[in-house]
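Every protein chain except one is present and positioned as in the full complex.
Order of writing sets the chain letters: A, B and C. Residues in each chain are counted from 1.
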């Protein structure tokens, strides 16, 4: 059972749903507290869940990205360990410099909560469960600041919005990985699409990237 | 009001009340004490004009763990779980500053649920604004929705439902009611009753500032434009701190660290401390010098400040360090500000001097109670339906109805709310009721808010019944059994005109329906004086209904799901009398309570038997709108035959009758008809036709009408975004 | 066209959760000796006409600032 550390900041919201999704796929979820300089012993993969860490004040993810635990997450990533950032977690990874670019205000200038179709743009990372390029996943987005901004050439787009993109991301990017592919961030919420009762299981394809 | 007006009047106390206070206390009171009385004896805190009327509500039942009287009511839902629920208004603050007013309204109701030791799992919002043709109403509405979204999204509690209606009678007095639902272990209900002399009193959360001093309470006892001085300093919501408070409270409640827990709402520390002491039959001593302040405040100001995101708890002495440590871990200021004492007095010190020394009960429970005039309103002036021509083009009338702001899709609103966080939202907003799975259980609850305010104006008793029945139908339509209700009574000044009578009649009507459904009211809130110099609001008793589903995967949606399914109408005839379609009054609404309750029971049984492929209650806009919504949700049309009845537009757009539109597999149609007659029931059930195609085709005797789904979708989805663009 | 700068700050006494959060974060990063932190908006506008500052003031009254919770100042850039 892969030991997945789920990072918790003040204002994290999705740690429980993320832990449930990880456990549902056979992983073991443990909490990594923001103030700790090290990840919990035996951590094999890291998940930074969604939420409004530090109230989204200043810039989304900015304050959290400077907290002690992020040093340990950086070292874990540098050693080739897998790291997945979801929504606010994606914002944190960008602010921490572990992924390129930044997330900016949605083009609608409003919060958007909507089930979205996502298209696999790169089938060669661990984050799409081996689905071929062009395959479409159904996963909800819910954010205020989900428009990825940056140089697409510097990023490795893994998921793109298929059809409409109310957020206004550069190149309709929904999720990107680092060059090596071990660090992934996305605005949609796979942990809320891991249960047939909630309408979609496609989230397991993304979360599965954390598990051996 | 000029400064030579006596202080008590400026604070909103009557001369009689002012004379009564020293009599009850046995001496002249201090200035801080007078402030405290003025707030605690306001309508907002004391319910002095509504208390006697509220006694009419049914409040008991097998599942009731805690009824009205605490921060929220609690219902046993089985599996060792309990659910706390409550609805509350934040009308006046939202009219003053819609974003912060609505946001702090959400924050306040969430803290009421937290105070029970419950984890908040769902929010709903019930809104009333002026017509969207008014720039001011558009502003108030968009900012209020933004404020609700801001707060709810940021604290991670999904906003799963609610309702909104627009009417020019809300132009100056908008309504923002928020409902919160939380879950807790049934054996760990936390109360806000202080206990154990010698125990510590800890204040934690945000620091205290000059927020809303004299705000909510004073405002609620005077009409808004009455006096500039009575306007509150605006409270700014801080959802980040609220979330930390929530995490911290749950952690400590799980560990059993609290003897009692209470939020600070209207009248701040005064109300929290006096209510906690009074409920527990003990005294409290607090030292105002120890309260963490954001700015320098006088003792009276500290006592009545309505700074948000604060909680008060009682803790045994040997657990104080544990509680303070948890607060530090969550980066929340926390201070022991006093202790529980023997006796019944609330004592506050400042600079070493006693500034308050009162029996807590006088503040919390002993406000004078007043009757309100019972002057029945005359029957409404009605137009003769014979003078209302039938529309030449029923299809155009149908489209026009779907585009009305009171009917059109609410997607513009609910997509601004995170309705999914927590990963338990089984049925999302847009249907009749939201369905939320109870964490760690197969069970789910169904939630809806409703109010038939147009009917309440014409006949408050019928309107009160209709409000409850509609809420119950919404919950039944998803397959849930209604088990508990909470209510928010939004009315104009009860001392004037027919309002007092309307209030009593509405409560009577609600109680009639609740008794028939065997649903108790476990919590609620009253908001009076919703009027301006220009006009008064419609009587608006909002009902928040909770239903229970044993198996979350058995809930029913409103969408037509398969071609050839049979479309069936359950319930009695609709009428144009007070319909949205007519927009005028053609007669007083009527309803048959017993028959409507039977239809509700039948639909629940049909859902539980797995007979229903879809179900949708028929409300505003009548059958035509209900059919269109089921068709649009499923992307499937239908071919239907309607009995034309008295007139074609009445058959299509008439309201009332306690109806549902359902669809069933062809093989199940007979079973549904049988269910209508089972157990001595006699529910009217008519087969209308079958699902299929991309058009809704309805024939009504000589006339027939077709609704193209693409055209319908365009107007139905487009109306709110266009009105607000 | 001349540029005008509008500054909108939380009113004195009104809670500033953003300033509070940022102050906490800076302290955690080791910046000691930090007093109050207040965060507001800076709006740069290019305005035509004779009285751009007056126009901007008008804009503040009607849209840019919320008098209940914010104070504003206007100055030419």
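Definition applied: a residue touches a chain if its C-beta (ideal position, glycine included) is under 8 Å from a C-beta of that chain, and two chains touch if they have at least 3 such contacts.
The structure presented is a predicted model; accordingly, all values stated were derived computationally and were not measured.
Of the chains displayed, those contacted by the omitted chain across the entire assembly are A, C. Touch with the chain omitted from the figure is made, among A:7, A:62 or A:137, by A:62. Residues of chain C in touch with the missing chain: 1, 7, 9, 19, 22, 25-26, 29, 31-49, 55, 58-59, 62-64. For chain A, the residues in touch with the chain missing from this view are 58-59, 62-63, 66, 95, 101-102, 104-107, 109, 149-150, 168.
The rule we apply is simple: only the chains that are shown with their structure count from here on.
If you average the CA atoms of chain B and of chain C, the two centres end up 36 Å from each other. The geometric centre of chain A is 33 Å away from that of chain C, both derived from CA atoms. Shown for chain C are the residues that touch two or more other chains, namely 17, 21. Taken residue by residue, chain A touches two or more other chains at 54-55, 57, whereas all remaining positions touch fewer.
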